[in-house]
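What follows is chain A.
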Amino acid sequence: MQSSLSIEITHYLFVSGAMFVLGLAGVLLRKNIIVILMSVELMLNAVNLAFVTFGYYLQDVNGAIITLFVIAIAAAEAAVGLALVVMIYKNYKETNIRFFEHLKG
Partner candidate 1 sequence: MGASGFEIVVNTIKMLAIFLLMVQLVPILVWVERRGSAYIQNRFGPNRVGPLGLTQLLADAVKFLFKEEFRPPSSVAFMYYAAPVLALIPGALAFAAIPLSAPFTLDYDGQTYNFLFQSYQLGAGIVFVLAVSSLGAYALLFAGWGSGNKYSLMGALRASAQMISYELALGLSLVGILMIYGTFSFSEMVSAQQGPLNFVLFGTPVVIDFLPNWGIFYQPLGFILFFAATFAETNRAPFDLPEAEAELVAGYHTEYGGLKMLMFYIGEYGHMMVASALLTTFYFGGWDLPFGSEFLKEALPSSFIYSLVMHLVFMGKVLFFLWVFVWVRWTVPRFRYDQLMDLGWKTMLPVALANTVATAVIVVLFNSVGR
Partner candidate 2 sequence: MEALVPILVLTLVVATFGSLLVYVSSILGPKKHYTRTKYMPYECGLPGTESETTNVSVRYYLTAILFIVFDIEILFMYPWALTYRDFIEAGHGAYIFWVMFVFIALFLFGLIWEIRSKALEWD
């Protein structure tokens, strides 16, 4: 299947890079803290995709293992982040990221 249409490493890296930029845009631009957490997940996914891609094209198993660890840690991060969001929402009824600037002591 060595046609001019074959899928190469740059295709995957383009998807990964585009996804990372989209996630970054979400983190920087969005107001809602929950959407920001989701965008962080997107960025982590983009990184995972890059890891697996490089691992595949370099014939190296480490990429997949790092990805497993990243998935685990990303899930844990989301769990704690959402626990914080839930508690803040319960107390202040607010999910705007701008509001969090005023939280003190």
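We adopt the following convention: a contact is a pair of C-beta atoms (placed from the backbone, for glycine too) under 8 Å apart; a residue touches a chain by one contact, two chains touch by 3 or more; residues count from 1.
The set was built so that all candidates are chains of the complex that A comes from, given by their letters.
For clarity, every value in this text was computed on a predicted model and none was experimentally measured.
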item: Single touching candidate for chain A, where 1 or 2 all sit in one complex; value: 2
item: Chain A residues touching candidate 2 - in the complex, by the definition given at the top; value: 68, 71-72, 75-76, 78-79, 82-83, 86, 90
